[in-house]
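Partial view: only certain chains, each at its native spot in the assembly.
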Amino acid sequence: MQPYTRAEMAAKAAADIPEGWVVNLGIGIPTMIADHVPLEREVIFQSENGVLGMGPAPEKGREDPWLINAGKQMVTLRPGGSFCHHADSFSMIRGGHIDLCVLGGFEVAENGDLANWATSENDTAPAVGGAMDLGAGAKRLWVVMEHTTKDGRPKIVERCGYPLTALGNVSRVYTNLAVLDVVQGLGFVVRDIAPGLSLEELQAKSAAKLHTRA
Amino acid sequence: MINKIVQSVADALAGVKDGATVLIGGFGSVGQPDALIEGLIEQGAKDLTCVANNAGTGRVGLARLMELGRVRKIICSFPRSAGSVVFEELYREGKIELEIVPQGTLAERMRAAGAGIPAFYTATAVGTLLARGKDEREFNGRKYVLEQALKGDVALVEAWEADRWGNLTYNQSGRNFNPVMAMAAETTIAQVQHIRELGELSPELVATPGIYVQRVVRVDRGAPWV
């Protein structure tokens, strides 16, 4: 069995993004997706701190500290990009103008719920950032995450146990073991399995029923 | 390659449906998308709800659209102005619906639609005829009315410059309702004076990012009174 690497997970998600979409990428593996979209395929990356049209990471020696993304990494702006303030930036997000948001996750449920910001109701100062705005506002919500926790507990679940970030909005999950669609009224549908992994093995590592295309 | 530039006004207006809500930018003649309004007259959609600050003047543009019987309802702040002859005639005869909205509430209702805010409270119009039938609530001892987002199917806007991603800049008071309406519509169509190469517009100066714009057409409009 060959689980996908983080780069492969990012590349798989990147391959599914068509030209012209406006895309917001969360911190972590989602951020890596941008590196796998060729510049010729014009995808407009938005960052909630008011940057629309981010380009690749700056070349060594050409970094501009006044230009960062939501993960606080230095980035570039491509021709056609623009800046705005936080209220205008979240107008784009809340107003449904972002075609796709890709976030990391603690758990995704078969009803499309996402938990990714707190691990208990009494979490020590949980940090939500823009995840709830993105989860509720983007036209599509994809999640990229490991299929299980480090100690092997499934993150693909029937119902989220952790506090929710967004309700019913996740439509696809990319993990190190599979790509799953979330179909309303049905649940998880397998699109792709890592090489050498059987459906039964994948099901065993998941806590919700996995369907296959009819 | 993303390219929102279309070659003709007819292409720009293609697909506007009967019954659509059309947001029309401009304040006075400044920032008014004249060529797009003419294009809409040609295009033929009817039973329209038009949102604009005024209700048209003379017998051209929006007034002409109304005179042709294509406008079911107008939502505006200032219907009665010098030369709003067509509107006044239709209104007297009961042939057009009117919703008067205070100018700031009109702008904010569209901004709200664009920003994913379904409703907001404002002190504007509290205790007046225009607050009738609206929910009222007190915050910190002051009364406010609840106003709902106003969304368009189509926005017709006028801008100064555009690039192929649909980024727009405006010229002075030509900004007015245009950026707000661009946010609020499903399909935003911009008539611009100048097409620039991608990257030519200053990223600090773009007043309507391309994310809000679906189609751009260049129209040599000259001065706004033309």
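Labels A and B are assigned to the chains in the order they are written; within every chain, residues are numbered from 1.
Keep this in mind: a residue touches a chain if its C-beta (ideal position, glycine included) is under 8 Å from a C-beta of that chain, and two chains touch if they have at least 3 such contacts.
Keep in mind that this is a model prediction, so the values were computed, not measured.
**Student:** Only one copy of each distinct protein chain appears here; what is the full stoichiometry of the complex in this structure file, written with the labels shown?
**Tutor:** Number of copies per chain kind in the whole complex: A x2, B x2.
Simple rule for what comes next: only the chains that are shown with their structure count from here on.
**Student:** Using Cα averages as centroids, what's the distance between subunit A and subunit B in whole Å?
**Tutor:** 35
**Student:** Can you check the complex and tell me which residues of subunit A touch subunit B?
**Tutor:** Those residues of subunit A that touch subunit B are 19-20, 22, 40, 42, 44, 46, 52-53, 77-84, 87, 90-97, 137.
**Student:** Of all residues in subunit B, which touch subunit A in the complex?
**Tutor:** 1-2, 111, 113-117, 163-165, 167, 183, 197-199, 201, 203-204, 206, 209-212
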